[in-house]
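Note that this complex is displayed minus one protein chain, with the remaining chains in position.
As written, the chain order gives the labels A and B, with residue 1 at the start of each chain.
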Amino acid sequence: MIFDLVIYVLIGIGLFFNILAGIGLLRFPDVYTRLHAGTKCTTFGSIFLIGSVILLGLKMWWEKDTNGSVLALHSALALVAILLTNPVGAHAIARAAHRSGIKPAQAVIDELSEEPMNVTTDERRGGD
Amino acid sequence: MIDVYSTYLIVVIALSFCVILAIVRVLRGPTAPDRVVGVDTINTIVIVSMVAFGTAFREIIYIDVAIVYALLSFISTLFIAKYLQGGEF
Partner (left out) sequence: MKAFIVTTIVCMIIYLILTTGSGTEVLGLWSFIELAFGLLLSVLIGFIARSVFVKDSYRMLNPIRWFLFLGYLIGPFFLAITKANLDVAYRVITGKINPGIVRIHPDLKTDLGVTMLANSITLTPGTLSVDIDEDTNDLYVHWINVDKKALERKPVECKYICGNFPKWIRRIAE
């Protein structure tokens, strides 16, 4: 009974963050902030949803069902694949967006565009 | 009374709601990278819903498909990004 409750809580947290990712994709103003929502929230939600599947598999294994071990190990492998590939993909998209000339919206500072202009350090040293 | 396994069917329905939200972004996105962000998010959600489906029907083969789908979608995202940024391949 308590075990079922734990699984329901994990599913709830995972679903909340996945839906939040969808809403964030719609609400944020430009590519970079959308990537924040689309990468972080789906990764975190996946950790909890697949974590609940792994717990369920371990419980099946405990009850002498060999399907349980397969379920737990393969889901863990899927989770590792998501954890490894998601940030790298986000980094690739962000770099491609910046190189194709998209500026961050409402930006306070953009040091990547003003690259050669790195005089502030020397100025401050002179001032001190 | 619903058991734990059929709860995962509800999870799949909720996840397809997220996919609809991301599809709206893919259709509306003003620039190409916006659409790629939407597709990337859809890929991750589809992987998770495949795992949930496999648990609901107790079919391990769906989870194997999810692993292969994760790796293939990663490669496709990298190639689209490479294409968008231009320059040499």
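Things worth noting here:
By our rule, a contact is a pair of C-beta atoms (placed from the backbone, for glycine too) under 8 Å apart; a residue touches a chain by one contact, two chains touch by 3 or more.
Note that the structure is a prediction, hence the values are computed from the model and not measured.
For the options A:15, A:50 or A:94, the residue in contact with the chain missing from this view is A:94. Touching residues on chain A toward the chain that is not drawn are 17, 20, 23-24, 27-29, 32-33, 35-37, 39-41, 43-44, 47, 66-67, 69-70, 73-74, 76-77, 87-88, 90-91, 94-95, 98, 104-113, 118, 120-121, 124.
The rule we apply is simple: only the chains that are shown with their structure count from here on.
The centroid of the Cα atoms in chain A and the matching centroid in chain B are 13 Å apart.
Of all the residues in chain A, the ones that touch chain B in their complex are 4, 7-8, 11, 14-15, 18-19, 21-23, 25-26, 31, 34-35, 38-39, 42-43, 45-46, 49-50, 53, 56, 67, 70-71, 74-75, 77-78, 81-82, 85-86, 88-90, 92-93, 95-97, 99-100, 102.
Put simply, chain B touches chain A in their complex at residues 4, 7-8, 11, 14-15, 17-22, 24-25, 31-34, 36-38, 40-41, 44-45, 47-48, 51-52, 54-55, 58, 60, 63-64, 66-67, 70-71, 73-74, 77-78, 80-82, 84-87.
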